[in-house]
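Every protein chain except one is present and positioned as in the full complex.
The block that comes next holds subunit A.
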Amino acid sequence: MGYSSSLIQRKFKDIVGRRYESVLKEYSEFLLTEEEILVPEVRSILVPLDFFVHDITDEAIDVLSAYDATISLAYITDAGVVEILERALDRPSTEEFRAKKEEYGRKLLERTAAKLEEHGLSTQTRMFVGHKGDDVVQMAKNHDMVALSRRYADGESTDASISPIVLRICQRVETPALIY
């Protein structure tokens, strides 16, 4: 350290004392760190949907809009439920249930895709019968981020808690996860 540099530091210490540390602490409450400033490259985002996800929030769309990414909307009907119905009901009734589910899923996918496209996001949709947890974890490997509704795979409960399946997915996926 040269003379001028050590002189500045001596004067700085005498003028400011410990005030700078407290200022930094106050700022750290709401400013991002250097690491946080770096935006990860996100080209594709998986957004799983199901019967319990009725909409995608505006706040979530704002965040998704920040990335120049394709949104993959995936509507998943629980394979376990279909299996139980197949065992309990006759074939036509099961087919009717599936058809109604598919109709609901298709409308939800179309509605959500349209809403995202209104915000300039490109989308692709997919619908299948599968396992809501395992399949999302598997599909997330091919995406850069996964965005999960807190109600996904949960039920119609009205409390603000996050669905256990969502928490489990977050623990298992390696990509960044957004819960909305």
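One rule holds for everything that comes next: a contact is a pair of C-beta atoms (placed from the backbone, for glycine too) under 8 Å apart; a residue touches a chain by one contact, two chains touch by 3 or more; residues count from 1.
Quick note on the criterion: contacts and distances are computed from a predicted model.
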Query: Considering the UniProt annotation of the chain absent from this complex, which name among "Transporter", "Tetrahydromethanopterin S-methyltransferase subunit C", "CRISPR-associated endoribonuclease Cas2" or "Ferredoxin:NADP+ oxidoreductase, subunit beta" applies?
result: "Transporter"
- prompt: Which of these, A:23, A:99 or A:114, touches the one chain of the complex that we don't see?
  reply: A:23
- line: Residue positions on subunit A contacting the omitted chain are 4-5, 7-17, 19-20, 23-24, 26-27, 29-32, 34, 37, 39, 66
